[in-house]
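The complex appears here minus one protein chain, its other protein chains still in place.
Chain nomenclature is as follows: A, B and C, assigned in order of appearance, with residue numbering initiated at 1 for each chain independently.
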Amino acid sequence: MSGYSASELMIVCAARALRGVRSVLVGVGLPNIACNLARRTVAPDLELVYESGVLGARPARLPLSIGDPTIISGARSVMPMPDLFQYLLQGGRIEVGLLGTAQIDRFGNLNTTVIGEYAAPDVRLPGSGGACEIALHARRTIIITRLSRRTFVEKLDFRTSPGHLELDGSRPPSGVARGGPGQVITDKALFTFDPESHEMCLQALYPGLTREEVCGHVAWPLKIADELSVVEPPGENELAIIREQLDSGGMYR
Amino acid sequence: MSGYSASELMIVCAARALRGVRSVLVGVGLPNIACNLARRTVAPDLELVYESGVLGARPARLPLSIGDPTIISGARSVMPMPDLFQYLLQGGRIEVGLLGTAQIDRFGNLNTTVIGEYAAPDVRLPGSGGACEIALHARRTIIITRLSRRTFVEKLDFRTSPGHLELDGSRPPSGVARGGPGQVITDKALFTFDPESHEMCLQALYPGLTREEVCGHVAWPLKIADELSVVEPPGENELAIIREQLDSGGMYR
Amino acid sequence: MEDKLVDMRSAIAAYVQDGMTLAIEGFTAFICFAAAHEIIRQGRRGLTLARMTPDLVYDQMVAAGVAKKLIFSYLGNPGVGSLHCIRRAVEHSIPHELELEEYSHFGMVGRYIAGASQLPFYPLRSYSGTDLPRVNPAIRFIADPYEGTEIAVVPPLHPDVAILHAQRADRQGNTQAWGILGVQKEVAFASRKVIVVVEDVVDEEVIRADPNRTLIPGLVVDAVVHVPFGAHPSYVQGYYDRDNKMYQEWDDLSRDADRVQAWLQEWVYAVEDHQAYLDKLGASRLERLKPGSAPAHSIDYGVYR
Partner (left out) sequence: MEDKLVDMRSAIAAYVQDGMTLAIEGFTAFICFAAAHEIIRQGRRGLTLARMTPDLVYDQMVAAGVAKKLIFSYLGNPGVGSLHCIRRAVEHSIPHELELEEYSHFGMVGRYIAGASQLPFYPLRSYSGTDLPRVNPAIRFIADPYEGTEIAVVPPLHPDVAILHAQRADRQGNTQAWGILGVQKEVAFASRKVIVVVEDVVDEEVIRADPNRTLIPGLVVDAVVHVPFGAHPSYVQGYYDRDNKMYQEWDDLSRDADRVQAWLQEWVYAVEDHQAYLDKLGASRLERLKPGSAPAHSIDYGVYR
């Protein structure tokens, strides 16, 4: 049980970030495992909500997509999509939204639309899906992505999902009362946002990594917390739950 | 089987007015019986839609209200109320709406809200319910009411449901393409609306009634059709269906 | 998830305070008289009562002096006639004045949808050519930004508390209903607190066996109250019929303010709770309201491993 992968530590960090949370909008893969770990540890009342309209799923297998039939059978509720977006998300019923991204800037704005020019893209990415609305309507968001200079960019090619917007962070999206990005969880370090300037801030390193290594993966001069800490490694219990129950196939090992 | 009541003739006239119609929004009582007669005679594809969201009801007893549980059991579809108003009515899916009223003016505008001043009414009536929307969104409406000077008034105390509005009929409700009131069916005569002026027009008398008698029940100088006709009495078949199947209790006999 | 099951007295005491805006909804069906009577018994005052069709439930609450205002779209005793207590308040200020905020059905539906959606307004093609906007300044018109045509809007409605009746829920408040669904879901999402009252409290496995039937997820429910026949004299699809006799009797007795007070004394104040009310009605009367059986065909969600 000693030793763990960076992915496993990501899962653990994301789970810990959900302490006491009661509703989370989540996709499949690593963030999904993190939510299930949180339910078994720090957030027993956590209700997983999928963009497909499913609440309280009890999948019999690891779901391949947010529309997998295994998340329907045995769920508490399946809502039509208008209800999901109107009543749950815009209605302010989702505490935390988990988001991935292709690009993120220093204010937590996200791009999942194109690399290059919109009209003539080098790479056409999937687009918003519900990400734009999750970013706007979840009471706060947690961004989960691997740390790399290609992802942590100086300037987004396209702003798909608003984070804290501009430098002064003074422009909240119209009529929406929400906190925006709270944390960024990567495979090398954790980031938070400065409560004043809303700038991303290196908060904690994964064991064995230096601040210089982390800064080398970020395209802008990275702000570093006064009290930079080191992430607590996965506990025995956390690892056991992941390996025995949530990732028994070892995909993230 | 010879002899029939004025109510029975009203039922027959309303049914005949539904020839070939495929969707009608209807309440309970006499108009409901008329729709069921139409289904069995001139409108075999007629789908009855209730404001409560029920389509294709097959009641095991005469329903007491549009929310009677007997219209749910065995219906083809029960829609939530937002769907009924947004998708069926405003969505333009209802061909004919049947409306009753407390007051009607010469342009088919209706009052079901108050007698007297709104702020200090002599009689507080039920209000719009869905009548305002039925009037606005059904592709045409048929008004079914008993003929009396108290009902056929010079000026409404309150305009709950728009008909053809003002004298020139030139002001259609915003963004709504619909025909407005097509006929008024009473216990003494039938009325249509002049295609040019949109003014109500005496079209046909019940057998045995004179135009003077009818005019005496209307508070304004009534326009009379060039070719005033006499209503065809109920046929044997129509009466048989009413008495044996639809009003076996004889409420309208 | 937490256990939200409480009794009616505690639920009303905890969530319904003087001066609040309350919505006891249900279109002909699912009208929670058990909650209304408990609110009367607990002597609440100054409530704003929202409901598309005030029905007997608000007629009784108005007569009991609970309400200062109605937000509504149709004032009638369905299939019977008038609501005499509300008329008496409106026409003669008995027992006191009653403020009215009036919409059409679609306007009320829109207010709840906007409330549930946290929208600042709900657009609907209605009210043009009517007198309603003249007497209700909350109804406004805006220009469509594409074609420039005018369209009506109504503001969101956010009841402080919604009380919604249904066939069944689990102890976490995941609620399933069938029959006339009306605006139950929208009201639940529009309201700050939600009390669900059910005929049956079921194991969560019953809910999970048919997730598409869940009308109100437990996520938005604050309290679950178990009151069989709690919607009497209205009805619950598949469980009991509307007690039309009571609706008709009310039409008669409610014409007389004194008889109404006597009725409230006998059927609300003098009974301890809804069970005592049912006992007083008698088992045979309730038995006669039970329908025959008309089961839905089973469907299968499949096990996906």
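One rule holds for everything that comes next: a residue touches a chain if its C-beta (ideal position, glycine included) is under 8 Å from a C-beta of that chain, and two chains touch if they have at least 3 such contacts.
In this text, all values refer to a predicted model and were calculated from it rather than measured experimentally.
Peer 1: Give the residue, chosen from A:C132, A:L147, A:L202 or A:I242, that touches the chain omitted from the document.
Peer 2: With A:C132, A:L147, A:L202 or A:I242 as choices, the missing chain is touched by A:C132.
Peer 1: Using the definition of touch stated at the top, determine which of B:A14, B:A34, B:I72 or B:M200 touches the missing chain.
Peer 2: B:I72
Peer 1: Hey, which of A:E8, A:E51 or A:E199 is the one touching the hidden chain?
Peer 2: Touching the chain that is not displayed is residue A:E51.
Peer 1: Which listed residue (C:G81, C:P95, C:P155 or C:P228) would be found touching the missing chain in the intact complex?
Peer 2: From the options C:G81, C:P95, C:P155 or C:P228, the contact with the absent chain belongs to C:P155.
Peer 1: Considering the entire assembly, which residues of subunit A contact the chain that has been omitted?
Peer 2: These residues touch the chain not displayed: 28, 51-54, 63-69, 72-74, 78-82, 85-86, 89-90, 109, 113, 118-119, 121-133, 136-137, 158-162, 165, 171, 173-176.
Peer 1: Identify the residues of subunit B touching the omitted chain, counting contacts across the whole complex.
Peer 2: 22-23, 45, 47, 49, 54-56, 58-61, 68-70, 72-79, 83, 86-88, 90-93, 175
Peer 1: What residue numbers in subunit C mark contact with the hidden partner chain?
Peer 2: Within subunit C, the residues touching the omitted chain are 118-121, 123-125, 140, 142, 144-147, 149, 151, 153, 155, 167, 178-179, 181, 206, 209-210, 212-213, 237-239, 241, 291-305.
Just so it is clear, only the chains that are shown with their structure count from here on.
Peer 1: Between the chains shown, work out who touches whom and classify the graph as line, ring, star, complete or other.
Peer 2: Shape = line; chains linked end to end, path left open.
Peer 1: Go through A-C and B-C and name the pair with more C-beta contacts between its chains.
Peer 2: B-C
Peer 1: Quick check on this structure: which chain has its C-alpha centroid closest to the centroid of all protein C-alpha atoms?
Peer 2: Located nearest the centre of all protein C-alpha atoms is chain C.
Peer 1: So which chain is the furthest away from subunit B, centre to centre on CA atoms?
Peer 2: Chain A.
Peer 1: Between subunit A and subunit B, what distance separates the C-alpha centroids? Give it in angstrom.
Peer 2: Each chain reduced to its C-alpha mean, subunit A and subunit B end up 57 Å apart.
Peer 1: Whole-Å distance, subunit A centre to subunit C centre, using C-alpha means?
Peer 2: Here the centre of subunit C sits 39 Å away from the centre of subunit A.
Peer 1: Go ahead and note the Å separation of the Cα centroids belonging to subunit B and subunit C.
Peer 2: So the centroids are 29 Å from each other.
Peer 1: Quick one: which residues in subunit C touch 2 or more of the other chains?
Peer 2: In subunit C, the residues touching two or more other chains are 113, 185-186.
Peer 1: Specify, in ascending order, the residues of subunit A that touch 2 or more different other chains.
Peer 2: Not one residue in subunit A touches at least two other chains.
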